[in-house]
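The complex appears here without one of its protein chains, the remainder shown in place.
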């Protein structure tokens, strides 16, 4: 029986469900009351369920849906659903469920990057070692919320006192000055091919707001890095081979550590002016930057002669798996 | 008889006339001598008329055209045509003519926003009340020309002396630090459906030019905010429901105050880092940011399986009105 494609409201749900419909799947959306009207206006959910709390997805009410649907994880999915419940439940996920813990904990994420031979910023394991501008980040995909800069050890402790957090909850990461690139990749666990889809820049509040202020004002404002949008960009073509290699290496690393990575993913990188990529994060699922390309990205256009969003590519992969009867290769 | 779709040269005329042709309308363009060659190169005007002054549109020469054409207003239309003449003339306008005065006067615009329950920056009714960074704006859609920052009362009077203007001609508006989003919406007065099309950022000279200077140079340069282009952006999906609500509220407000708003419009917003939208302006007609999406925006793609620009959507609405014989609902 043809599965329904389902996800929860937020992040890239519009793209995922539109892509599913373009590949002729039925769709289901679980959303909160305040977003129901929006999602209905876009007409992408054949079934729309309103919940108070996304964890209701594991309740008896959705038993039937869990049986017939494949759930597509995205940033809000990862953030709002209880990871233990995902692992225990009968929810069928596109992608590898084991990845959630490797993506959700920054120390494990850096271990994965290291195992994959991918360059990262320096991580300082204690505040006394800070010898350059650093950015402090917390665990989990919280959309950049709470990140802040520190200049030295004193500055770290001063801000820790203000913000009140446990040192063990944060990662002290070297701040690399350069240009940002968040490439969108898709790896097929069926054909074993890696595809480059597109690239974006994150638009962050207020870090991207203060740049337009006269510098004398900007100095007094605390920078914050809440991701609020995405801006399209293409990369100098001579840099793409390294992105491709990094993608391949990350997949190999994941196969060593936890049975592999497939489907959409993103390496969040900073490019220094001597053209070295530093990977600061991994998103091992569809990223919101792909929302820029719901009608197809520049690079997807090269591979596909029809408008191919990342959401549609996921649905296409499910279709291919059905045809070849290898659903077990893409669902966990 | 099928109407001609007409507009004046500038702002988004290329998009409007291309969209009209895609919906199989005949088109007419009234432009100035210096832009004739450009418009002819794009082959979008079935009839092209050259004028010295856009107000010639009300002359006898264009009597025949006024009879058979529907005029699509845009930013230059609002700026260069005499509003009283528009109201008095037999010019048929797509949209509500009454809106021009509510859009053209900032105090009325803020009254409309307040009536619609939409959050705005604080407005200071006299310079002595300035207690934070403010931006000074003048009435009318002049593409951001003449805006400037003031830090306090003294700074205001100093700059007023330099620039020589009447306090009553300006609005003193709190400067909100955050990220900018200019969402493009379309409301159908026929189906009563609200559609989200896309979002842009304005690219402003020299505010977006000085950001790349070393800060010590940038401090000495007066910032200006002349809109010279637009950059695409998508919004974090969890923010879209509020945009949708703001759109609905603005329509309700317009129905209370002046018989309604329909067709394309834009709420110019700043998003603070605690994720609150502040609306700084309304454009109650097609905005230039939609020029980014002449081949269809990300969100328009979700609703339409063909490339749908805002210009084309307008023409589509006229076509629907013709088919349902309800032209009176969209033309004034």
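Assorted remarks:
Going in written order, the chains are labelled A and B, and every chain counts its residues from 1.
Just so we're on the same page, contacts are C-beta pairs under 8 Å (C-beta built on N, C-alpha and C of every residue); 3 or more make two chains touch, one makes a residue touch a chain.
Owing to the predicted nature of the structure, the values given are computational and were not obtained by experimental measurement.
When the whole complex is considered, the residue among B:44, B:78, B:266 or B:302 that touches the unshown chain is B:44.
Residues 133, 149, 177-181, 193-196, 199, 201, 207-208, 211, 215-216, 218-219, 223, 231-241, 244-245, 270-273, 275, 295-299, 301-303, 307 are the ones on chain A that touch the missing chain. On the side of chain B, touch with the chain left out of the figure occurs at residues 10-15, 18, 34-35, 37-38, 41-44, 76, 143, 203-206, 208-218, 221, 224, 226-232, 288, 291-295, 307.
Here, only the chains that are shown with their structure count from here on.
Computed from the mean C-alpha positions, the centre of chain A lies at a distance of 34 Å from the centre of chain B.
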